[in-house]
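For this depiction, one protein chain was excluded, whereas all remaining protein chains were kept in their positions.
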Amino acid sequence: MELTNYLYLAVVLFALGATTVLLRRNTIVVFMGIELMLNATNLALVTFARMHGDITGQVLAFFVMVVAAAEVVVGLAIIVTIFRARRSASVDDVNLLKS
Amino acid sequence: MTVSGGETVLFWVLAPLMVIAAAGLLVVRRAVHAAVCVVFVMISLAVLYVAQEAPFLGVVQVVVYTGAVMMLFLFVLMLVGVDAADSLTETIRGQRWIGLLLGAGLASVLCGVIAQSTFPPPQGLAEANAVTNPVALARVVMEHYVVAMEVVGILLVTAALAGLVLTHRRRIGNKPTQRALAEAKIAAVPTGRHLSPLPAPGVYAQNNAMDTPALDHTGRPLEHSVPRVLRIRGQQREAAELLTAEQTLVHRELEGPDDPVPSVGPDSSEGETR
Partner (left out) sequence: MTTQTLSLAPWLVATPLIGAALLLLVGRRSDRWGHWLGVLASTATFVIGLVILLDMLGVDAEQRVATSSVGTWIDAGAFTVDLGFQLDPLSMTFVMLVSFVGTLIHVYSVAYMSHDRDRRRFFAYLNLFVAAMLLLVLADNYLLLFVGWEGVGLASYLLIGFWDHKLPNAVAGKKAFLMNRVGDMGLIVAMMLMLATFGALDFGTVLGSAEAADQGITTAIGLMLLLAACGKSAQLPLQAWLGDAMAGPTPVSALIHAATMVTAGVYLLVRSGPLLEAAPDAQLVVAIVGALTLLFGAIVGCAKDDIKKALAASTMSQIGYMMLAAGLGPVGYAFAIFHLVTHGFFKAGLFLGAGSVMHAMDDDVDMRRFGGLARLLPVTAITMGLGWLAILGVPPFSGFYSKDKIIETAFVGEGWQPWVFGTAALLGAGITAYYMSRLFFMTFAGRRRWLIGEGAEARHPHESPALMIWPMIILAVGSVGLGFALNAGDRFVHWLEPVTGHAEHEEPVLPIWLIVSLTLLLVVVGAAIAFRQYAVAKVPTTPPPAPALVRAARVDLHQDDVNETLVMRPGQYLTRSMVFADRTAVDAGWLGLAGGVGRLGSWLRGWQSGYARQYAAITLGGLGVIVLVIWLVATAG
């Protein structure tokens, strides 16, 4: 089996995550889509590390994980705050950015 | 380096399942189900990491993502409300088709890139992992990425503080005293507030009694005795149907099948249901 299969898998997962962001309205599910995209990236990084025999790719994936953890904390806190204020978890309800 | 047969099998088993689970994110209505799908994808990824000579990352994936991040998601879901199912009807015109098209387009473009690119022969990490994978990782991190490591540490602390600050709720009025609470309760009586505790739901041996409403002194079922969540989900039972079943059962055991079933009404069921 070629290692590129892992890359294809990563691409498909990434695209599915992106589509989730575009289609789902529940903020939490949208956030899960983002996490999925990050994970797909990590898979690609790990695969590249193996492909090139360089462990730095895994280090990078490790950093992505840490940053993602921080991001989740802040993101979910924001979601909770918005939910408290508006009693809604729908991204479409937060549309004050329009003209 | 060659990929072992075992890994090939593992990949072809896991990859389709992962794709299906990820696609589930698009179609399931409840956020909890979506969370379960993501957890599945993440654990599978952990397995793939281990297979890809990254055992440390595999463990971290399970601990951080599945263990911490997804649990956090579930906590927030509980805060926000597990019961609310997400409507899948699209409200922004054309968004669904645009989204699907863009997702597919992105996937195909990236796949095209991968297909077109020529990769070097895979090296494998046997050499790098000779001192075991965590030690090798630690050497790279501590030799070349010390500053990044420290910065990320600061980021984590900051994020934790941010979580505290963002979810902190500032008290805008005085803390209510017991006296004030009591007075507010009394004042709300004319609008239908009960001074006494809510009636407990009916208790019947045959069923999960939480979903059965209690009856008042006239034998009328009391809707608010059933927990709110069950009511919203539409899982409460009608008192009448239960009583009928109960009386049928009792009657059959005591007297025999011929006796007529007494009608359940406000007058006749008093006392028996409490």
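Going by the order they are written in, the chains are A and B; count residues from 1 in each one.
In this text, a residue touches a chain if its C-beta (ideal position, glycine included) is under 8 Å from a C-beta of that chain, and two chains touch if they have at least 3 such contacts.
Fair warning: this is a prediction, and the values are worked out from it, not measured in the lab.
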item: Neighbouring shown chains of the undisplayed chain, as defined at the top; value: A, B
item: Of B:P16, B:G112 or B:G153, the residue in touch with the unshown chain; value: B:G112
item: Interface with the undisplayed chain - residues on subunit B; value: 92, 95, 98-99, 102, 105-106, 109-110, 112-113, 116
item: Where the unshown chain meets subunit A, residue by residue; value: 18, 21-23, 25, 30, 91-92, 94-99
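Heads up, the rule we're going with is that only the chains that are shown with their structure count from here on.
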item: Between subunit A and subunit B, centroid-to-centroid distance (C-alpha), Å; value: 18
item: Interfacial residue positions of subunit A with respect to subunit B in the complex; value: 1-9, 11-20, 22-26, 28-29, 31-33, 35-36, 39, 42-43, 46-47, 49-56, 58-59, 61-63, 65-74, 76-81, 83-84, 89, 92
item: Residue ranges of subunit B in contact with subunit A within the complex; value: 3, 7-8, 11, 15, 18-19, 22-23, 25-26, 31, 34-35, 38, 41-42, 45, 48-49, 52-54, 56-57, 60-61, 64-65, 68-69, 72-73, 76-77, 79-81, 84, 86-87, 90-92, 95-96, 98-100, 102-104, 106-107, 110-111, 114, 119-120, 122-125, 127-129, 133, 136-137, 140-141, 144-145, 148, 152, 155-156, 158-160, 162-163, 166-167, 169
